[in-house]
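All protein chains of the complex are present and in place, except for one that has been dropped.
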Amino acid sequence: MVASTSTVATLELLRWIPLIPLCACAINIFFGRALGHRTAGVLASAAVGVSLALALYVFWLLPATGIFHDLLYTWIESGSFRVNLSFQVDALTAIMLLVVTGIGFLIHIYSLGYMAHDDGKVRFFIYLNLFIFFMLLLVMGDNLLLLFVGWEGVGLCSYLLVGFWYHDAKNTIAGNKAFIVNRIGDLGFILGIFLLVTELGRQGIWTLDFAELPKHVSLLTPATITLITLLLFVGAVGKSAQIPLFVWLPDAMAGPTPVSALIHAATMVTAGVYMTARLHFLFAPAPYTLSIIAIIGAATAFFAATVAIAQNDIKKVLAYSTVSQLGYMFLAVGIGAFSAAIFHLFTHAFFKACLFLGSGSVIHALDGEQDMRKMGGLRSYLPKTYWTYVIATLAIAGVPLTAGFFSKDLILWQAFSHGSYALWLVGVVTAGLTAFYMFRQLFMVFHGSSRVEDHVKPHIHESPAVMTVPLIVLAIGSIFTGWLGAPEYLWGSLWDRWVQPVFGGAHGAEHGPVTTEILVTLVTVAIVAIGIYLAYARYARTGTRVVPAEAAAGLYRVLLNSYWIDEFYDRIAVRPFTRVSQWLAQIFDPLVIDGLVNGVAKVARGFSLIWREAQTGNVQHYLIGFLAATLALLIYYLRQL
Amino acid sequence: MVPLDYYLILSAIIFAIGVVGVLIRRNLIIVLMSIELMLNAVNLTFIAFANSLGSMDGQVIVFFVMAVAAAEAVIGLAIVISVFRHRQSLDPQEMQLLKW
Amino acid sequence: MNGAQVGFFILAGLLIVSSLWVVFQRNVVHSAMALVAALFLVAILFLTLNAPMVGVLQILVYAGAIMVLFLFVIMFLNPIGLEQRRRLWWGFGALAGLLLAGALVPVLTNGDAPRDPVVATELFGGPEELARSLFTDFVLPFEIASILLLVAIVGAVVLAKREP
Partner (left out) sequence: MSQFAVGHLSLILLIPLVGAVVLLLIPRQQRQVLLTVSLLFSLAAFVWSMRLFQAFDAGNGDMQFVERVTWMPAFGIAYIVGIDGISLFLVLLTTFLMPLAILASWPVREKIKEYLFFMLVLETGMLGAFVALDLFLFYIFWEVMLVPMYFLIGIWGGARRIYAALKFVVYTMAGSLLMLVAIIYLATRYAHVHQVLTFDLLQLYNLHLPVNEQTWLFLAFALSFAIKVPLFPFHTWLPDAHVEAPTAGSVILAGILLKMGTYGFLRFAIPLFPNAALAMAPVIIALAVIGILYGAAVAMMQADFKKLVAYSSVSHLGFVMLGLFALNIQGIQGGIYQMISHGLSTGALFFLVGMIYDRRHTRMIDDFGGLWQQMPVFSVFLLIVTFASIGLPGLNGFIGEFLILLGAFSVTPGWTAAAACGIILGAIYMLWMLRRLIFGPLTHPENQKLVDLSHRELLILAPIVALILIMGVYPQPFLSRMQPSVDLTLKRIVTSQAAPVATNHGTSGEMKTDGR
């Protein structure tokens, strides 16, 4: 298809992009303590900085339809099956590369300040560097299995970082949940890979290379493709926290805030979107899968937005908002608009990272307080944080001329022009909800009267420059990144020209009449405006209309507990499974299976208990037996004659 | 001449008597003596065969049996002494430590 | 029936009687004396079977050495009290003995051994013949027997030694 027309060039530089963070990680593992907390952090940040520089250089070198390739060695070879450890960079990867290293670098810098007083700082940077390595592996791997390696690797880092403050068992439980739910998704992913490999293998093709696969897709039957893509999508559902596997993401907020920003907003959770885009040649010919993806994406977007409205934890709101935004991306994927999905991924990385880091700044200032009901009026205390937060909130709400506006609008317009009006409607309503809950948060935290607890109040301080500078950079990005993908009626999309070749012309932006497009945009903007107004009316002035959780009732209570999904899973899956396991471990295994084994022994023992009565210990009794046997032998002998 | 069978029958009878002694007596010394009887019965058979086959081998075997019998009697009696010392009894039926 | 056979029957009858005496005599010393008699009778039978050397050894070793040892132990331990004669058990033993004898006799007499014994040379059964066999064909068992006796001596000393 498309990949064959692109030029492939070898660039040995590529390997160093992921390897440098890995080296820094290794150095910190062995010498981190000796180097001291500060040096270790600086080293880690510098490593990511170097990767960023390299990524920029590669980006600059990369021609529009070109692919850079770097083979290290053959990783696994078994029979005809063969997978290389090799990296590739094309336009799509280049964007992901910049997101990962760029935002990763900023968050490393930020962490230098945020984690300054933490005992486990070295450990934190080890994990963070390891994460960058795996994330780069994920985006740069030139085959599906390497992608999977990165995929699992970032899951590991997510587990480690969510449970970073291990003293509190709750954090570790959240980490476990994240890892295990992801594993459930990965089960689908790996089965999808198996199905792909074996089906192609049956035709004599053994490959998982992204460069090779598109050529052979036509060998597969539509049903097989549908099954493969559905299985792969299960993996994406797990990693990108879609319905029904989203439950881990809100809990994952137990990790340090920079982690939430980097892993659970900007990069790792978007891996599912990246994967579907990377495998667009498989997904595109699977309409059934696509429609499921679209429905799940839209449902997740809406559902998570409703839950976000009721949350009181500053990070939980952002977490649900992330789930919701990821839903948008999958909505885009589902209608075949891969380019739009990646575009939203790109802009979302900036404003969501900015929001998380901003919330981190707030939490930092308030000595770890995360409950928005105990905030309010922080505008004057934290001016830089406030202004960056405002910009990012505008962006995520989709206020015109911010990044979020362009990317979200692109998705909605694609949905509309694709003819999926229901999906479009859900998207638009969700946009309104997004505006509402984000501004609700903004007002609750920064406006109104202060509800900060008295003992914290004297310590409120603006964060140091090492934290605010990344905020400012990200805030700038939250506006201007969107301008790359402006619609045709403005100045046209630089983005499409860059990314579209990767996806081929087949599913490019479908351009309807410009007037319709503007009209659709206006509808969205209007609904967003309503959302903002409602939030303003309800929360801006005083911020006092905050219902305590105990008094929550009705729909509010449903939303606050996110529809009791966790409890539902607990009831239908976790507890029955635990009970079965318990029965197996405590009844079945020791009593039935081992009982059978020991039963055989007991039967033998029973026989010998009877039989041993013959052993009286009396020699003369034994002699009787001896005699009897001798007689028997003699008589036998006589009968033979 | 006395036929070979006569000797054989005689030794069978003596052997059986020895066996009865081992079986029924409750005195270890008599049990040992009964064993000597059995050995002698066997010896008689050997000698009878040696005579009728004209071979010295049977007599040599008897010589060895005697050596073994001497050793057996010595060890057996030593055991009897030490058993009697411990238990003040020579009744084999009272020695049942090796019961299951 | 010739003279030799008459002699044999007398000897055999005496041997059986003394053997029964050994087994069924309640007094240990009487049993031992009966055994001495039985051993002498066997020695005489050996002599009739052209085995003078073995017969002499029988008297020397058995009747002389072993029986003295038996008597010595009997005297030494002096087991007091006569053994209880348990009718049933003894009857059972006697029956078993009869059965055994009944089975052994036909088995033993069944072979096709030469009915007429080979007429022996003059030297047959004498010390020279025995010694020749012993020190040529059976030299290894002979040596082993000597070791066995040595072990028996040591074992007897160890077993009968009074514990300190």
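To keep things simple, chains are lettered A, B and C as they appear, and every chain counts its residues starting from 1.
In this text, contacts are C-beta pairs under 8 Å (C-beta built on N, C-alpha and C of every residue); 3 or more make two chains touch, one makes a residue touch a chain.
Computed from a predicted structure; not experimentally measured.
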Shown chains that the omitted chain touches within the full complex: A
Option touching the unshown chain, where A:Q203, A:Q586 or A:Q615 are the choices: A:Q586
Given A:G102, A:G163 or A:P470, the one touching the chain that is not displayed: A:G163
Given A:V597, A:I610 or A:L641, the one touching the chain that is not displayed: A:V597
Omitted-chain contact residue, chosen from A:P21, A:G66, A:G113 or A:G153: A:G153
Residues of chain A in contact with the chain not shown: 73-79, 81, 145, 148-149, 152-153, 156, 159, 163, 166-169, 171-173, 175-176, 179-180, 183-184, 186-187, 190-191, 194-195, 197-198, 201-202, 577-578, 580-582, 584-586, 589, 593-594, 596-597, 601
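Criterion: only the chains that are shown with their structure count from here on.
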Leading chain pair when contacts are tallied as C-beta pairs: B-C
Chain B and chain C: spacing of chain centres that average the CA atoms, whole Å: 7
Chain A and chain B, separation of their C-alpha mean positions in angstrom: 93
Multi-chain contact sites of chain A, meaning residues that touch two or more partners: 624, 627
Junction residues of chain C - those touching two or more other chains: 96, 100, 104
Chain C residues touching chain B - in the complex, by the definition given at the top: 2, 4-5, 8, 12, 15-16, 19-20, 22-23, 28, 31-32, 35, 38-39, 42, 45-46, 48-51, 53-54, 57-58, 61-62, 65-66, 69-70, 73-74, 76-77, 79, 83-84, 89-90, 92-94, 96-98, 100-101, 104-105, 108-109, 113-120, 124-125, 129-130, 132-134, 137-138, 141-142, 145, 148-149, 151-153, 155-157, 159-160, 162
In the complex, chain A residues that touch chain B: 612-613, 615-620, 623-624, 627
Of chain B, residues touching chain A in the complex: 19, 22-24, 92-93, 95-100
